[in-house]
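For this depiction, one protein chain was excluded, whereas all remaining protein chains were kept in their positions.
Showing subunit A:
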Amino acid sequence: MDYLHDINAFLPGVIVALAGLVTITIDAYKNDHGSIYGLTVFSLLAGLILSVMDMFGPVGEAFTGMITYGGVSAFGSSVVLFGALFCVLISREYLSAIDHEYGEVYSLLLIATAGMLGLVSANNLIMIFIGIETMSICLYVLAGIIKGQKIGAEASLKYFLLGAFSTGFLLYGMALLYGATGSLYLTEIAEGASSDLLFIAGAALLLVGFFFKVSAVPFHMWTPDVYQGTPTTITAYMATASKSAAFVALLIVLSKMIPAETANWAGVIEVIAILTMVMGNLIAIVQDNIKRMLAYSSIAHAGYLLVGLAAGTPEGYSAVLFYLFAYTIMNIGAFGVVAYYERQQGLDFTDINNYVGLGFKKPLMGVLLSFFLFSLVGIPPFVGFVGKYLIFAAAINAGYIALAVILALASAASVYYYLRPMVYMYFKDPHKDVPLVRSGIVFRSTLVVLAALTLYFGIAFGDLHNLLSSFYTADWVTHLVGQ
């Protein structure tokens, strides 16, 4: 066995995991946030560059087939590392502004990221289990990282109990699939697939575990509470990196392991997708807390992504990958601007009613929030529109007309709650004058870069889309669609 080749194939994960261990050691010996932060940013950036290069490289397996590299895995790693990097960049200023900058935050973020990298590269159920758990256990801690804050502890407890509960289902699903086929490798499970009860029950339980992690209705109940109680920049990390990782893993499981002929999985996902889109958008409309509103919006986005998975064609899968990237950019941006307002003293800036008149006081932040919210709605020059369009087209081409219509109607309903903060910011007079502290240069430029990316990939999306489509080669199409 060639270990160097294997380690090289998983280099981003190795770098990030080592950096996590080193930062935790530095934190134990001297309380030096500057070097911890620097090392975190450096390792995430190195990992991101390596995995972006991997996307153009060969596809293969490493560690006796436990992980795959290149192609979809490399793209998933890039999205996860991109999300982690930008969340870390905006975290430092936010956490030190609220006086809760701990070195552990960066270590936990790095280790959770390493878990996600394992998850998106998984080719075996053991890898999926370890990846999901490494990620989740770190996130349970991060949710309650602010000591003595009641709402954080509550978010942490709810996340932990429901997350551990869902782990039980995930693991039982894996056990039954192992029992039905005698293997834990995804491809071997696909070969041994049958329509007997053991296999179907196993696949169903595994899907339940995944639906918990991606917060699909009716397994979404933890999402709003956890997103509201967690420090905002960490919420951005949960909403983007961890959700992208779980979705890429779900995509890999559905495309590699569960063949359509054993049962009508597309029908199951279709129903879940409809419920998720409708419920997420309807409940988001009545929210007054902007973090809760963004949490329900993230549930709604999970619904749009499930539409792409329900389509089950290479076109649908590449649309889902594109949407994950788009969703990561615009959601980190939106949470970042909310984090900027929220840390101001004097008013509770998680309440949308307090956003009145803010747009003209700090013009840059107002414009940035408008950019990200317009992109989340899916208005043309922004990347959110392209993502939604690709999923819509994939659903139509796969014959899911009803699903596509519901997607269009649901996103029309979402205009109301996304535009509400903007109406408050620009068209209403402030009732109380609160001085806004200026944001730091790193924080501001990070958000500006994100806004530029929403615009850039909204216009020049062709190259990325072609790259994603090329992951699903002609062989793959005949293998899965021709059956």
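The rule is short, and it goes like this: contacts are C-beta pairs under 8 Å (C-beta built on N, C-alpha and C of every residue); 3 or more make two chains touch, one makes a residue touch a chain; residues count from 1.
In the analysis below, contacts and distances are computed from a predicted model.
*Asks:* Name the absent chain by its UniProt protein name; which of "1,2-phenylacetyl-CoA epoxidase subunit B", "ABC transporter ATP-binding protein", "NADH-quinone oxidoreductase subunit K" or "Circadian clock KaiB family protein" is it?
*Replies:* The missing chain's protein name, per its UniProt entry, is "NADH-quinone oxidoreductase subunit K".
*Asks:* Considering the complete complex, identify which of A:F42, A:F165 or A:Y456 is in touch with the unshown chain.
*Replies:* A:F165
*Asks:* Consider the whole complex, including the chain that is not shown, and state which of A:S35, A:S183, A:T262 or A:N353 touches that chain.
*Replies:* Checking the options A:S35, A:S183, A:T262 or A:N353, the one contacting the hidden chain is A:S183.
*Asks:* Check each of A:I130, A:A204 or A:A260 against the chain that is not shown and name the one that touches it.
*Replies:* Considering all chains, including the one not shown, the answer is A:I130.
*Asks:* Any idea which of A:V80, A:A97, A:M174 or A:A310 touches the chain not displayed?
*Replies:* Once the missing chain is taken into account, the touching residue is A:M174.
*Asks:* Which parts of subunit A are in contact with the chain that was left out?
*Replies:* Residues 125-126, 129-130, 133, 137, 140-141, 144, 147, 150-151, 153-158, 160-161, 164-165, 167-168, 171-172, 174-176, 178-179, 182-184, 224-225, 228-229, 283 of subunit A touch the chain absent from view.
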